[in-house]
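Encoded as structure tokens, the structure appears first; notes follow it.
Of the protein chains in this complex, all but one are displayed in their positions.
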Amino acid sequence: MRKKTLKIAVIGGGSSYTPELIEGFIKNYSELPVTELVLVDVEEGRSKLETVGRLAERMIEKTGVPIQLSLTLDRRAAIAGADFVATQMRIGLLSARSRDEKIPLRHGLIGQETTGAGGFAKALRTIPVILDICRDMEELAPDAFLVNFTNPAGIVTEAVIKHSKIRTMGLCNLPIGTRMQIAGLYDIDVARVETEMVGINHLNWTTRILIDGEDVTRSFLSKAAGASGLTMKNIPDFGWDDDFLQAVGALPCSYHRYYYMRNTMLEHMQEKFREHGTTRADDVIGVEAELFELYKDPELAVKPPQLEKRGGAYYSEAAVNLIKAIYNNTRNIQTVNVKNNGILPFLPNDASVEINCVIDAQGAHPIQPLAPVTAQMRGLLQVVKAYEELTVKAAVEGDYASALQALAIHPLVGDAALAKKVLDDILLENKEWLPQFPQAEE
Amino acid sequence: MRKKTLKIAVIGGGSSYTPELIEGFIKNYSELPVTELVLVDVEEGRSKLETVGRLAERMIEKTGVPIQLSLTLDRRAAIAGADFVATQMRIGLLSARSRDEKIPLRHGLIGQETTGAGGFAKALRTIPVILDICRDMEELAPDAFLVNFTNPAGIVTEAVIKHSKIRTMGLCNLPIGTRMQIAGLYDIDVARVETEMVGINHLNWTTRILIDGEDVTRSFLSKAAGASGLTMKNIPDFGWDDDFLQAVGALPCSYHRYYYMRNTMLEHMQEKFREHGTTRADDVIGVEAELFELYKDPELAVKPPQLEKRGGAYYSEAAVNLIKAIYNNTRNIQTVNVKNNGILPFLPNDASVEINCVIDAQGAHPIQPLAPVTAQMRGLLQVVKAYEELTVKAAVEGDYASALQALAIHPLVGDAALAKKVLDDILLENKEWLPQFPQAEE
Amino acid sequence: MRKKTLKIAVIGGGSSYTPELIEGFIKNYSELPVTELVLVDVEEGRSKLETVGRLAERMIEKTGVPIQLSLTLDRRAAIAGADFVATQMRIGLLSARSRDEKIPLRHGLIGQETTGAGGFAKALRTIPVILDICRDMEELAPDAFLVNFTNPAGIVTEAVIKHSKIRTMGLCNLPIGTRMQIAGLYDIDVARVETEMVGINHLNWTTRILIDGEDVTRSFLSKAAGASGLTMKNIPDFGWDDDFLQAVGALPCSYHRYYYMRNTMLEHMQEKFREHGTTRADDVIGVEAELFELYKDPELAVKPPQLEKRGGAYYSEAAVNLIKAIYNNTRNIQTVNVKNNGILPFLPNDASVEINCVIDAQGAHPIQPLAPVTAQMRGLLQVVKAYEELTVKAAVEGDYASALQALAIHPLVGDAALAKKVLDDILLENKEWLPQFPQAEE
Partner (left out) sequence: MRKKTLKIAVIGGGSSYTPELIEGFIKNYSELPVTELVLVDVEEGRSKLETVGRLAERMIEKTGVPIQLSLTLDRRAAIAGADFVATQMRIGLLSARSRDEKIPLRHGLIGQETTGAGGFAKALRTIPVILDICRDMEELAPDAFLVNFTNPAGIVTEAVIKHSKIRTMGLCNLPIGTRMQIAGLYDIDVARVETEMVGINHLNWTTRILIDGEDVTRSFLSKAAGASGLTMKNIPDFGWDDDFLQAVGALPCSYHRYYYMRNTMLEHMQEKFREHGTTRADDVIGVEAELFELYKDPELAVKPPQLEKRGGAYYSEAAVNLIKAIYNNTRNIQTVNVKNNGILPFLPNDASVEINCVIDAQGAHPIQPLAPVTAQMRGLLQVVKAYEELTVKAAVEGDYASALQALAIHPLVGDAALAKKVLDDILLENKEWLPQFPQAEE
């Protein structure tokens, strides 16, 4: 697509992650010459946008790259003429996340911001906004790519696939993080590691691991049993049981702990909640406050190292790699969330899947997996995908019946009476962000 | 297939259910002129076989139908030349069932003889025996139909489909029982009720209900909410929540209570187990003892009414209806377990499914369902079918990895650490019936 | 659906076939108590409608059944409140059929009214009209069944499936005719013969033949080789080669002669055309004229025997059987054209297929075929179905590109240059019935 100008709009630009992204654009300027970068946020995020925007300006100025940065609350202006729209917004802010985690916990269920009942609530809030953005794009930037980071990224991407013609890719830092963790276990450079990942967002398996082109999957699994370091920062580092890992024959992703170690994870969360009355969201609120204090320092013109505690490591790298590959028609291989279209024949064609793709100027082209997807993987993917399908329908149509069925079959809920109670709490406590649902009386 | 002779072999002939079957053959003699009926059992069932066999003789003699009855421990002789082989055996007897129910309960899981970890244990014990019977049939009665009643009937049927060329149908009393319950709710004759059922054994939905050919599904669901009487005798009669029933849009089967009402069912079981130290199997052991006392009465020449407490109502009716339709090339519609072959395109082709079929002299021919199978049904069926697929593999190959994965993804287990503990207990406590597995040390 | 009244509208009521249908309704009155029968036709068919309508009146009067007959040119009035709408119209009359046969012949191709380029032309003319009828039905009789006899019945049915919500079944006399021919070969009553037919309209195979419930397919094929009488009246009675029949392993339908005996059939047609300048349509025009002369006789009050020469034997029987089974919720098995929905997994879900179905009050429910569909059948069905898919698109959208591709891949054309010439002739000579296409200049 090599053109004279390259405009990128970042929705949710006031996020504490933004300095990561800015650093990425600066470092990669020679291959990705961004001419215009617009950070956009909503009225209630104005102050954060300004703080982070000022820091971004200082970072750009310091390095001297000719990126023109602007800050705005006018989303349509930001989108107009963009080549890429990146979405990293959080509807309802961190306080909504806190509720997403606590409602399920109150009912004895895992409370997590991307999966289970917590991720479900986040999807209901996010999908109407993302589809609104798509409608703006269809009008103002119909050829742009939508690169979505907002969680639950798989479900949000599926909503876009089903309800918009905008070209989109859902992006997660987990695939690149997993390669990093594998490289770490071998103490080698990550460039020597290739992986075949298959599944859906936050529920994928690394089915083949290659070092220097040689398949080491089996020996890796022996090495990985019980090992620490095989998880993302935001998920407790419980090691995998050796028998189970050999049985699975692939490396489960970090988030699989919520499924395969459901009881342990639940106890871990409940303990924290019982003892401190808090969840992960509350910790993050604290980290964020500290970060924004740092960002305000007018002397600061680099990404502060404290950002790493925040949890979104490699997000910037994942995003820049993807945009760079599209812009330069690179045809390299990355793991992203795209329309299934039969690449995993046991999931619906219009589902989103997270899979290795060739990235070129036209977008992401899934590669047929070499390693077989086993019955165990297939079964788990199918039931969670059915949950996702029902969740998209519930979010788009405000349909209670779909919402109830979605939660009833989710493996982290698995009981219709409980599903109903949790659902009613979610609808009540989020009603200001759920105009699509008939408004319940308090 | 109308021939001069008609031989039926009943494996597990010493079952307390047998008088039901005998009554069925007697009543239907004009349409199903059985010439030779062989009841076969194993050495440890010899005494029950003789008791029940004597009663059967008296029943036949009293009515004067020319059925030649014989009792034997020689399974191969019984199978040789048979037109139908009916299997209703219970490997490990009721004491094994008692363990199947108690092991999961000890670990805080639902303990049930056909689904979850309990059904899994039963499948491991039963599949090697049923495949042995198939090998005998391939040699001695290759054109016979295998009509399997042994639970878990869906998994057992799938093992036969995958590992034998014998024509088989898995049979359950639930479909006919459901029609009876619907008729009961309307207080009408069951002959006026037609149903479309779809799913797999013990996990199916009645997706269309017709009275006199008219579709009354929606009005039925309103009537059914909270109603009692919509369950099999062996499952507690908890009514369905109205909102949930409307959301599902179909009548879940009795066994769905273990999924949709998981917590309630578990508490119910745990209470009984805590208070009395017993499970359903223990009750059945008592009922059986009483029944065999009755059967011994040399004056008794009819099926005693007490048999109805036993739980297997309509088994005889289901079996005789099926055999009669094949024998007479009737081409009527019955719900049985057969090879999927694409009729439910979201399940593997070689899976067993429970579905409406046309029955003729060649066997059972699935009919394409008219009502859509919703995402919720699909997701649940897919994960449970993946469990079943892994269970068949584990049972046939004695493969620990498949067994562990099967339990880890079953919705009634759903945790790999727990799955491992339960699996190890099952293998240990059943080792005398599981020669296919490497023998664990005690 | 048993109701007090039963209204049937017959579109194309002025057809010479109508006395067949009237006879069928009269004979079956006790099981199918038609209260209102409306024959409707277009202005240019007014005279035929009146002739045939008067005959129908006399037939009804003579037998005394209380069917109320009416004749009309007002299609909407005829449809309003109907329970069944039967379509047997011929857009462009027999003179259009004559052109359909002659255009391909002029270019050295088979000219046939239902398949190849001739059937293609007929589809282009018919589909807009049938969809117009569907729109009337959606408004005026949304619960009625559309029973379509108009050829090419498979393609026309597919258009309705794809572009209307009206419940429809495409009906052909070939399935019942084939059973008659088989019974004839064995000299037995047709009631003893069952068949499994699979494929698409005018391109199906009888894959299993049962007599008294026993599978005699293989022995039948030996008997059938070279036999006469295995074809419909309108297709020359060339016998099947023994080697080829054994290789196929099933009985090809009458129309398969155009594919498997393409050269022989073409020569046969060309000879007639060369010697007499006529095709089958011209013969039919003669037969029709004679029939209408007979129909005018005010003494005639029965279906005249001469109608049998016309070629549509068993149409009435097929139609009445189908309507009767729906009306009475009979649940018997008939071969009709319905939406595929995966029953033949190698064809698109929204394609029409001709297959054995259970017929009940809700419509037709396909039965999974027992006999395998071989690679040979599959390949031929797939390419002809792709042609049909393109033809439906061309007919609905007036799309030249789809039309050109449809003809280019049809096995009876198979050359793009030739396809273009034939297509251009078809569009030109039919332009008065093809408003959907941009009008070519002469």
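As written, the chain order gives the labels A, B and C, with residue 1 at the start of each chain.
Rule of thumb we're sticking to: a contact is a pair of C-beta atoms (placed from the backbone, for glycine too) under 8 Å apart; a residue touches a chain by one contact, two chains touch by 3 or more.
Everything quoted here is computed from the prediction, not taken from an experiment.
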| item | value |
| --- | --- |
| Displayed chains contacted by the hidden chain, counting the whole assembly | A, C |
| Touch with the omitted chain, as defined above, among C:Asn234, C:Thr374 or C:Gln436 | C:Thr374 |
| Touching the absent chain when the full complex is considered, from C:Leu73, C:Leu94 or C:Val383 | C:Val383 |
| Residue, one of A:Glu44, A:Asp74, A:Glu138 or A:Asp212, that touches the chain absent here | A:Asp212 |
| Options C:Lys162, C:Arg192, C:Lys233 or C:Arg262, residue touching the unrepresented chain | C:Arg262 |
| Selected residue (touches chain absent from view) among C:Val52, C:Ile182, C:Leu291 or C:Ala408 | C:Ala408 |
| Positions on subunit A where the hidden chain makes contact | 1-2, 194, 208, 210, 212-215, 328-329, 331-333, 341-343, 345, 358, 360-363, 365-370 |
| Hidden partner interface residues of subunit C, rising order | 241, 243-244, 246-249, 259-264, 346, 374-376, 378-380, 382-387, 389-390, 393, 400-402, 404-406, 408-409, 411, 414-418, 420 |
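The definition used in the following text is that only the chains that are shown with their structure count from here on.
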| item | value |
| --- | --- |
| Greatest separation from subunit C - chain, by CA centre | A |
| Central chain (by mean CA position) | B |
| Cα-centroid distance, subunit B relative to subunit C, in whole angstrom | 45 |
| Multi-chain contact residues (two or more partners), subunit C | none |
